[in-house]
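FYI, not all chains are in this one, though none of them got moved.
Order as written gives the chain letters A and B; numbering starts at 1 within each chain.
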Amino acid sequence: MLVKPELADQVTGIALVVQDPYLAYATLSKLFDWRRPLQPRVDATAVIASSASVDSSAEISAHVVIGEHAHIAAGVFIGANSVIGDHCIIGADSRIESGVNIYPDVHLGDRVIVHSGTVIGADGFGFAPYQKRWVKIYQSGGVRIADDVEIGAGVTIDRGALSPTVIEKGVKLDNQIQIAHNVVIGEDTAIAGCTGIAGSSKIGKRCTIAGMVGITGHLEIADNTHITAMSLVSKSITQAGAYSSGTGLEPHQQWKRNVVRFKQLDELAKRVKLLEQAQTDKTE
Amino acid sequence: MLVKPELADQVTGIALVVQDPYLAYATLSKLFDWRRPLQPRVDATAVIASSASVDSSAEISAHVVIGEHAHIAAGVFIGANSVIGDHCIIGADSRIESGVNIYPDVHLGDRVIVHSGTVIGADGFGFAPYQKRWVKIYQSGGVRIADDVEIGAGVTIDRGALSPTVIEKGVKLDNQIQIAHNVVIGEDTAIAGCTGIAGSSKIGKRCTIAGMVGITGHLEIADNTHITAMSLVSKSITQAGAYSSGTGLEPHQQWKRNVVRFKQLDELAKRVKLLEQAQTDKTE
């Protein structure tokens, strides 16, 4: 993070760059970028289905595979060894880095960036129990990703069960995030690395979610909610604000003693209640 | 998740679909599946070692690499850009999606599904300290995965040190799970996304382990154990049941005060003890 620590958001740990000089810097930063200018071409080693359409201004790198009826719009870059499934749409000026795997029926908007190792559209985790075994529920919903979304490296976004998983406009996802089937992430929400969101949860707009946060399934998170690192969200959040869980770090030996006490906490609270009652009885 | 929230397991967050209509739906869901019927062929761009054997009914996609003495059984699909190492066995009717990397000496049973970005058989994390440095312990055990296992996207399953890492029949693994060397996962256990299991731990049969759970090394978990999201298991569990850890989510400011108190918990408990003794002394 290039910003000074004191500018980092104290709650989420996501760096918020708030002053105009930084915005100027962000704008200037593009001048030093490592990306080569787009070279419209289809590498001779790419394998493109005859029914796919690739705009002539796109750059398709070595060993890319593009499936049936896929559409690659103008100005798109697809990095080496990436796979685009059947019926996918990659919107204009999007950039898919090397080694990305996109399953069939995934639509990306314009100016979407996807980093290496990311997988979009794998089957959601759905099974019906039957005689102590699991029966697979096939996942026929796809994934819909809107304009101006950036997705980090090693992210997994599962396809929906019947309707699609949805990432709205301007969402920014850091590395190694897991997004389960039928999740909806609202516009301009930013999520830091290693966070996981379970099935069908709906995250509001302009939320900031720090790293390693867990969000269980079927929840709703209000717009403008902020979650701090490694918190577990297991109920819906209906009111904007900052939320946390966890115990904070301690020296290991001291922590061991406190953990023992945590497990007796309900009992301790009852003992305090008894002491208070005894005191009340005496003073009455 | 397509099921209604009230049907999701309240403890693990894994959706349990319990009524016959859902089983019927699971069965019907296959009709709407995105997978194309298998087309027996070996793509011209695939690189297959001369000593490997590939059944004529298998479909080998573009840029697949298959190592020496590997065996690909009948009805197998291997997606684009996947790599199958030397001496691997891929059982009948298994399906390896695109961009999967399987190291040498990994055996998959029949009807195994492996999603994109998953790595099976990388070296376990083993080092011997020597003069303040780490000396690599080479990992010669492989991985054995039984029939009807499904493995999500971006999962890593390490090879064993001397004997193999083992995934038993019918196990279902969600995305981004980490399974260290010499772990054993019992039949029909289901594990949700981002969970990590450290070396040599043995998970029982028919367990459900929610997302982001950590299980430290060398433990045994009893059959039919259920672990809730983001719990840390650092001791063996000998009795079936539901287990949890963590503090629950709170507004950030309130949480900060409680975290301070958590660190004083042992001291607080001692102070309550003193109050109780004082009261006993007085009433005697």
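Here is the rule we go by: a residue touches a chain if its C-beta (ideal position, glycine included) is under 8 Å from a C-beta of that chain, and two chains touch if they have at least 3 such contacts.
Being a predicted model, the structure only gives us computed values, none of them experimental.
Here 2 of the identical protein chains are placed; the entire complex in the file holds 3 of them.
One rule holds for everything that comes next: only the chains that are shown with their structure count from here on.
Per-chain CA centroids place chain A at a distance of 20 Å from chain B. Chain B makes touch with chain A in their complex at residues 1-3, 5, 8, 13-18, 22-23, 25-27, 29-30, 32-34, 36, 43, 45, 61-63, 79-81, 97-99, 113, 115-117, 148, 150, 152-154, 170, 172, 174-176, 188, 190, 192-194, 206, 210-212, 229-230, 246-253, 255-256, 259-260, 262-263, 265-266, 268-269, 272, 275-276, 279. Only residues 11, 45, 47, 63, 65, 81, 83, 85-86, 99, 101, 103-105, 117-119, 122-130, 132-140, 142, 154, 156, 158-159, 161-162, 176, 178, 180-182, 194, 196, 198-200, 212, 214, 216-218, 226, 228, 230-235, 237, 241-248, 250, 254, 257-258, 260-262, 264-265, 268, 271-272, 275, 278 of chain A touch chain B when the two sit together in their complex.
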